[in-house]
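Have a look at the structure below before the remarks.
What you see is the complex with one protein chain gone and the rest in place.
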Amino acid sequence: MAVEIGGMGHSVKRKEDPRFIRGKGNYVDDLKLPGMLYMDIVRSPYAHAKILNIDASKALAIPGVAAVITGKDLDAYKLAWMPTLMSDTQMVLPIDRVVYQAQEVAVVIATERYIAADGVAAVEVEYEPLPPVVDPFKALEPGSPLVRPDHADRPTNHIWHWESGDKARTDQLFAEADVVVKEHIYLPRIHVSSIETCGCVASFDKVSGKLTVWMTTQAPHAIRTVFSLVTAASAVGQIPEHKIRIISPDIGGGFGGKVPVYPGYVCATAASVLTGLPVKWIEDRSENLQADSFARDYHMDVELAAKKDGRFTAMRVKTLADHGCADAAANPSKFPAGLFNVCTGSYVMEAAHVEVDGVYTNKPPGGVAYRCSFRVTEAVHAIERIVDSMAQKLQVDPADLRMKNFIPPDKFPYKSPTGWEYDSGNYPAALKKAMDKVGYAQLRREQARKRAKGELMGIGISTFTEIVGAGPSHTFDILGIKMFDSAEIRVHPTGSAIVRIGVQSQGQGHETTFGQIVAEELGLPVENITVEHGDTDTAPYGLGTYASRSTPTAGAATAMAARKIRDKAKLLAAHLLEASPDDLEWVDYKFQVKGTPSKSKTMAELAFAAYTNHPQGMEAGLEAVSYYDPPNLTFPFGAYICVVDIDRGTGEVKIRRFVAVDDCGNIINPMIVEGQIHGGLTMGMAPALLEAITYDENGNIQQGTMMDYLLPTSMETPAWETDKTTTPSPHHPLGAKGVGESATVGAPPAIANAVVDALSHLGVTHIDIPVTPWKVYEILKAHGLTEE
Amino acid sequence: MTTHKVKVTINGQVHEAKVEPRLLLVHFIREVANLTGTHIGCDTTSCGACTVLVNGTLMKSCTVLTVQADGANIQTVEGLEQNGQLHPIQEGFMQEHGLQCGFCTPGMMLVGKALLEDNPDPTEAEVRKAISGNLCRCTGYVNIVKAIQYAGKKMQESAEVKTPAAVHAEG
Amino acid sequence: MRFEGHETINAPIEAVWAFFMDPHRVAECAPGYQSMEVLSPTRFKPKVGVGIGVVKATFTLDVELDELREPEHVLVKAHGVAAGSAVDIHGGADMKPSSPTITEMDWTATVNVSGTLASVGARLMESTARKLTARFFECVREKVETPK
Partner (left out) sequence: MIPPPFEYAAPRSLSEAISLLQEHGSEAKVLAGGQSLIPLLKLRLASPTFLVDLRKVPGLSTFKESDGHLVVGSMVREATIEHSPLIRRRYRGLVEASEVVADPIVRNLATLGGNLAHADPANDHPSMMLAFRAHVMAVGPKGTRRIPIDEFLVDTFETSLAPEEILTEIHIPQPTSQTGSAYIKLERKVGDYAIAAVAAVVTLDGGICKQAGLGLTNVGPKSIRPTKAEQFLVGKHLDDETIREAARLAAAAAEPTSDLRGPADYKRGVVRTLTARALHQAAQRAQKGASH
């Protein structure tokens, strides 16, 4: 490692920052095109209703309103429905019925944003309310209102059943177990609520037939393909993929909420095709909270079996997954419940059996990420909570119980009972480090002293294992598109380079970190490397950024492409140094004749030669492309310890300390990794204490604005204490693992466990998140412990 | 609808326009003055992405009517850099990794700048309180606190460098 | 949201019944009543500005009287849409005379508010709906007691 090139392991300052700190970012809403129209959306007040009539005459009478588009209009082009990423269908605009509150009903196109909003207020819709079904358990009862009568083959609200693991063996182990614990655990609906909402500018050029869409999307290439396929199935006729350009410019936070295709994107695009003018649609916060895809909503019955000595033998989970009105999750297609069956976590056990049933309800489509795709947060919450219940039942320290059951460091790669192969890990080391840092033994003594005085404090542990970086492509695809990822590198004659990648940044700092990978592999200074992404006309095809997959997939592709370049550069060096390639070695970012540092060539020199002095028979230029198909996922992990104090007068939970030890293998940029962990912890704390989306019995969302959907401020957020261990991934070319979501996955059970721990002497074994003051107070009250 | 003629100075440049009374100041800044560094993140004055300085006072420009700001002197993120020189708060955010997606950053930096003008050496608790009207979804606030404190130190250093001359001039 | 109440009305039951059969008089008790279109003796469309203080939404209601059992029982169904919000009301009143000039009325109302008002104003919804419903039936009592 050399500091001057800014390669692996350096806290290089971000290349993105100079534009952002000057207010010169380029977000979708910043774009203004000549003649651009604005779109606004009429939404349903009802969660379930027939649409009897839509009267747009008053809206159309407003000067500046250009058009009002309804589901019937789209239906004429066979565009009223679209596929979801899980091969279900969802309405773009309804033809005759709405199935969730705030569903799109019609769109108004106008010359100005304000006029479009007036147009929306002037559209008169006549509804006939239908009884909604909001509770997924009731949705499965006979006689429940049917959310999707359009699925003629499926006359119930049950979508699918999925299971994993060895049922017979698991049941047998439970029958033979000395100790069994069981909890019903609910992870509520939550919403990523990135500070930038969703939106797009669609611009269809009638002359060239080219459609350009600037879009808040985490996966521009996949969107392009979906758009082409959707138009192919429509009466508009296919827009061929080379005539569709999706541009994902600067994105103000994604976290999974910007993976799906929302009706607004399709409507704006349809409006642009119809009018031949650019059309901008930017949703407001209420629309974002009410109608965009949600995460979680998992009702889990979790059981753990153990021997008397505390050794785990088996785990059993039964889950009801509330998907709202469509299965619009962003999971790999063979995994309707994502990677939920990684729920055996960091522990050895012989068998496990996991069942999930997907259910329709009259709510917006759910099942996308909240800074954790693929249901890993759900899995980790299940195991980390139930391990604490087991410790409580066995009356042993939860840290000791974890140490006893951890997968031993020498057992990697480890095959889990549900079939995952964990690449590497050292769980005891991480937990030990966290315990030392927080002063665990001392805290337990303090807790005992306080309990004696009637004061309530709790210590919660979470030792989680994440699973990130999908592919491999033999197992993972989205709508049939394999989950590889890509990079393309061109080294210019004077020793600078451009890198284009198939993934897309929403704040992760790809322009910096992918440059560092190339710097490390090629020995070119990071400041001489431009990284581009997000434009489907220029970047190589990739599946996008979510599920902490950028580094595991495109990061690996970048390293592999760079290595191809280095291979060619070696031949150039051999030519220039008049040596055999076999006699060359790569030392200090240079090719040198083995043992003779004076005879060497830098990459800059070799790049120049690639265009000016390449050997006969060799193609000129120095560039490479790699489509990387990872051999396995990566399994980052961590040990978190949370200390809470509880106010007996109000039920308030205050996080006093939170120590997070993370292990994501080799690190490209420690500054960026630490920043991601800070953010991830905050998005782990938020649903643990504050955020939840709930509905009343009529299907009204009860958190329709940020006044009630409670994003933490700097005051609720504790001062995170972070540390790390390093266990490289054996199969990743850089030894790296993904990290963006680890903290969001690992933090909630640490907090929930801390609160339960504070109340465990009262016999409390579980509290559902968010742990609100009133929930805690009611427990205290039941035990006569409120402050008087 | 009656329109009102307004004159608003933004970052030293005068913008005159006829506006509807309902035009929100943030839309005036973004759409009329074409300064898109000021962002919109919510409808309910919750997030602070639209924060600007109006006559030196922090305001959420999505909750101010343009007509209310008639005659005002406004500073936005685009006005922080002067003569090609970054403001210390901008340096602080870059040096301390106080931003990720960059969407809340303009508001956060203006809050930091205003805080440091009142309190050049704020504690962590003081910074946290000052930025509590601005939401960030990426950073967990840790590095934003550091960025603002970095800028405070930097401003104090440059003030110290200037002090002898200033004393001399006054003396 | 379900509400119920009892009013003692100083009027004969026939007068109370006559009141309910007169859409114009009933509508006058609707909170924020602005105007009305009468479609039939039992179906009418009043426009009302429902709200408290500055918070206000203008609904065009579709009101239908049902299950008429002269003079003691009537059901009222109302349904209306405002920008972004909707309201559905099922109300019922049962009357019986406690003397020739006094009528006892038991009423119930189920009020469902949907959309923006319910999502954003949830914290105020119940108390407001309760208040407006109570005001309606109180107004009914007052109007019936006031000779036309």
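Residue numbering begins at 1 within each chain, and the chains themselves are lettered A, B and C in the order written.
Going forward, a residue touches a chain if its C-beta (ideal position, glycine included) is under 8 Å from a C-beta of that chain, and two chains touch if they have at least 3 such contacts.
Here the structure is a predicted model, which is why all the values come from computation and not from measurement.
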Query raised in the report: Touching the left-out chain: which of B:T38, B:T76, B:Q100 or B:N134?
Result: B:N134
Report summary line: Answer key for A:P408, A:P597 or A:G649 versus the chain not shown reads A:G649
Query raised in the report: If the hidden chain were put back, which of B:D43, B:E78 or B:E96 would touch it?
Result: B:D43
**Report entry** Which of B:M59, B:V77, B:C138 or B:M155 contacts the chain that the document leaves out
**Finding:** B:M59
Query raised in the report: With respect to the chain omitted from the figure, which of A:E196, A:E466, A:E716 or A:D768 is a touching residue?
Result: A:E716
Report task. By the contact definition given up top, give the residues of chain A that touch the hidden chain. Result -> 113-114, 117-118, 121, 284-286, 649-652, 690, 694, 702-703, 705, 707-708, 710-713, 715-716, 772-774, 777-778, 781, 786-788
Report summary line: Against the hidden chain, chain C presents residues 52-58, 83-84, 116-117, 120-124, 126-128, 131
Query - Missing-chain contacts mapped onto chain B - result: 1-2, 4, 20-22, 24, 43-46, 48, 51, 57-60, 62-65, 67-68, 70, 111, 129-130, 132-134
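In this section, only the chains that are shown with their structure count from here on.
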Report summary line: Comparing A-B with A-C, the one with more C-beta contacts is A-B
Requested in this report: Would you kindly tell me how far, in whole Å, the mean C-alpha position of chain C lies from that of chain B?
Outcome: 51
Requested in this report: Express in whole angstrom the distance between the two chain centres, defined as the mean CA positions of chain A and chain B.
Outcome: 31
**Report entry** Rounded Å distance, chain A centre to chain C centre (Cα mean)
**Finding:** 49
Requested in this report: Indicate the residues of chain A shared as contacts by at least two other chains.
Outcome: 286, 705, 707
Report summary line: Expected list for chain B, residues touching two or more other chains, is none
**Report entry** Touching residues on chain A, where the partner in the complex is chain B
**Finding:** 13-14, 16-25, 27, 29-30, 32, 113-114, 192-197, 250-253, 255, 284-286, 506-509, 671-672, 674-676, 678-683, 705-707, 711, 713-715, 717, 719-720
Report task. Mind listing the chain B positions that touch chain A in their complex? Result -> 20, 22-23, 27, 30-31, 34-44, 46-47, 49, 76-78, 80-81, 86, 90, 93-95, 97, 99-106, 109, 124, 127-129, 131-145
Query raised in the report: chain C touches which residues of chain A in the complex?
Result: 43-47, 101-102, 120-121, 124-127, 129, 286, 290, 696, 698-705, 707-708
